[in-house]
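Note that this complex is displayed minus one protein chain, with the remaining chains in position.
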Amino acid sequence: MTQLREVDIAVVGAGPAGLAATLACGESGAATLLVDYMDAPGGQLIKQTHKFFGSERQFAGTRGIQIPAIFMERLSKMPNVALMWGANASGYYADSGVLTLEDGSKFVKVKAKRVIIATGAAEKPLAFENNDLPGVYGAGAVQTLMNVHGVKPGDRVLMVGSGNIGLIVSYQLIQAGVEVVALVEAAGCIGGYLVHAAKLRRAGVPILTSHTVVRALGEETVRGAVVAQVDQSWQVIPGSEREVACDVICLAVGLTPLVDMMWQAGCEMKYVPALGGHVPVRDENMRASNPAVYVAGDSGGVEEASSAMISGEIAGISAATSLGFEVKEADARLSRLKADLAAIRSGPTGEKICAGIKCATVCGGEW
Amino acid sequence: MSRNSADVVVIGGGVVGCAVAFELAQRGCTNVTLIERDTVASGSSGRCGAGVRQQFGTELNCVLAREAVRIFERMDEYLDYKPSVEFRQSGYLMLAFSDHQWEQFLANVALERSLDIDVKTLTPEEALKIVPFLNIDGMVGATFCQEDGHANPFHTTFAYARAARRLGVEILTHTEVTGIEVEKGRIRAVVTDRGRIATSTVVNCAGAYSGHVAAMAGIDLPVWGERHQILITEPVEPIMGPMVISFHHDFYCQQVPHGSFIMGIGMPGEPKGYNIHSSVDFLEGMARSLRQLLPPVAQLRVVRQWAGLYDRSPDAQPILGECPPVERFFNANGFSGHGFMLAPIVGVIMAELVTTGSSSIDVNRLDAGRFARGELVLEPAVVG
Amino acid sequence: MAVREKTADGSIVICRCEDITLSEIRDLIAQGYHTIDEIKRVSRAGMGPCQGRTCRQLIARELAAALGVPIEQVEMPTFRPPSRPVLLSTIARGEADE
Partner (left out) sequence: MEIALYSHFAQGREDSGRPLGRLRPNVVRLKDHPILEFPTGREVEFTFNGKEIEGIEGEPIAAALHAAGVRILRHSPKLGRARGFFCAIGTCSSCLMTVDGVPNVRVCTEPLKQGMVVETQEGHGHLPID
């Protein structure tokens, strides 16, 4: 039988939330293991070339891709923190508290007293004709291909969705010398920050609101697309169909939290549209209904990298203190972090998120 | 719930309950209400490996299994079901790894042949002709019956449910039985969380929960839940026909028509209970047994693992028939892992018993009273 | 009419792993399969290597529309281990070397 490794806290996912959670756990002295299936830490950060804004504590002025190194510099000096890259968390068995990790050749079992799940989010699917044609990609896939592996996704891209991701990936495509033929947005207005949208307009990208993609054209690969105007309830207005020349249809119609580990852990789940889909119900300290499980970052509800780092730190502090580890002025730090989170969420798009978080939080804030 | 009374109330929407309801309606008893707590086939029927075999060690089990296969062979037409229940007779290959086991196999084969079930005995080398990548180290011999096979458990259960509905059976899903009213040994009604149904007859097909249901009628029925875990791999083009079973390793594995492999092992010391979570011990044990017995199949990826409940009885044999002291309280449970394969014939037998009081195949020895009388039925050919 | 190449047949694919289209899903809902689990069992949608990550959301939306209920009320199936397919030989090997 494979021998069983024992840790106090296992953190699944080394994106902004997982890195922040691991740092907080590491500082408390808890034996902590951070795992990620990618070969390097950072998660969504390694695809974010733009500069962060917000308070200095949230790395304002730093580009996303530089942030992992800042965390790693401190984590690598903590003897009680172990890091495993290229290790996929394949299962969490609530009955035994065992987390299984695999990298294609080895299968590792870890018994953790607490698990912090920070597995992020992924593109929402979109149903349109021929939506499975090669050339239809999620925005994350386009970013991975382009920013991580340095391969141009195509020559002419139709971007679907005007949230921050749709806007930012469009700009990254232009930076890489790829033409963004058009950006369609089914809603009547642009979803993301207008500063990003302005950059696209200056680059000559037509942004069509109240439009969506209805059909991908091409026999076996994308050769074009049919876009059409839609009314407020997103029904296509007959006769408004138009064909667009493109070899990539990039879907950026929103992210949905990756929560299969929470389902496996038997956590109470709830569908909260404002947070992107099903999320674990949690208390104010990010603890899920399964007392051994904490949630952090986008997997608890899709927000931004800066909020992910804060919820990660909250989860890390809470998980460590729940095991009796000493965290210097834990209460003061927690209340300041919650205030920072409230500040980020107070922005224009924050209203819906605040309502969503409230809906996903157990009433009274404690289990 | 459109009716508040029924001639018969069937409790449990698995393959057994749906088969019983259909066969009752076939015999003109159409005022039947079937109650299912969740959805049809959401219990063990939708979680089992769905093998269908005739290779058993007692006469009664062989006869029941043989008659069930006869029905499976024409089920799509019998139940007028499209697309198909996907019954495929690709055989069962039963492996013996000790002389003692081999002697038992030979006795079984003699019994099976006497009941005209066509079973062959094979040397390990002959077994290799059927499954070329089988590891025959330590194998003494094998038995093979081509007529045994596999069906799609979901389609089979849905086929019976849809056919029963067509004949007038009312199927209430998302409805839980909360009580059974009994007065002076006679059933008055079945009470559910969505209303009361007056009836004089209940057929208890609640699988692992049959003991709970019987208790509602004041009956002490020794049936309990026992977790059995299972996994499925990614699909590949067909390379293995039969179900491969080794009692010695408590192991079974089959490539189903979809191309994926379904497999399971018994877990020693599994406690009584209703826990159907998966465990990593099962995953490891399964992977090791598979690597030993069918090495190339270990090059496949597991896509999903889950668990279901055997409805265990003390002698791992079915409990069929009326259950004194309560009149017209019929049991069809306790199958201990063979409910799916026997369901077609159990449906017929229970419908006969309910409508006529006797059945074409005598199942008196499988009554619930046998435990009190100490007349347990011992069946050697069972996976752990 | 501008000459244009042949294009794929316009199917809307809901489950990429098991090749289930939107019209098949709608037929099943019309036949009375009103939960994701039932649709999964009868059509295999959601049983593929991705465990329904894509199709469960699209099916939930279709069910909500067909039954006239908000998506919150559509009962979601659970996720089972493993989160991604794993080689059985890897599991059998555990931490040992080759």
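For clarity, chains are labelled A, B and C in written order, and residue numbers in each chain start from 1.
Just so it is clear, a contact is a pair of C-beta atoms (placed from the backbone, for glycine too) under 8 Å apart; a residue touches a chain by one contact, two chains touch by 3 or more.
These numbers were taken from a predicted model, which means no experiment stands behind them.
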So which shown chains sit in contact with the chain we cannot see?
A, B, C
Among the options A:Glu6, A:Asp95 or A:Glu243, which residue touches the chain absent from this view?
A:Glu243
Of the residues A:Arg63, A:Arg202 or A:Lys358, which one touches the chain left out of the display?
A:Arg63
Identify the residues of chain C touching the omitted chain, counting contacts across the whole complex.
2-5, 8, 11, 13, 16-19, 48-51, 53-54, 83-85
Can you list where chain B touches the absent chain?
132-133, 234-237, 239, 259, 296-297, 299-301
Positions on chain A contacted by the hidden chain, ascending
37, 49, 63, 65, 88, 122-123, 132-138, 140-141, 144-147, 149-156, 175-177, 181-182, 206, 217, 220-221, 223-225, 242-245, 247
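Methods note: only the chains that are shown with their structure count from here on.
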Among line, ring, star, complete and other, which best matches the way these chains touch?
complete
Chain with minimal offset from the mean of all protein Cα atoms:
C
Greatest separation from chain B - chain, by CA centre
A
Whole-Å gap between the CA centroids of chain B and chain C:
28
Centroid from C-alpha atoms only, then distance chain A to chain C, rounded to Å. What do you get?
22
Where the centres are mean C-alpha positions, what is the separation of chain A from chain B, in Å?
44
By the touch rule stated above, which residues of chain B touch at least two different other chains?
278, 280, 283-284
Which residue numbers or ranges of chain A touch two or more of the other chains?
1-2, 91, 93, 100, 107, 109
What residues of chain B sit close enough to touch chain A in their complex?
275, 277-280, 283-284
In the complex of these two chains, what residues of chain B are touching chain C?
39-42, 46, 154-155, 158, 232-234, 258, 278, 280, 283-284, 286-288, 290-291, 297-306
Footprint of chain A on chain C - complex, ascending:
4-14, 16, 22, 51, 53-55, 57-58, 71-72, 74, 76, 78-84, 86-87, 90-91, 93-96
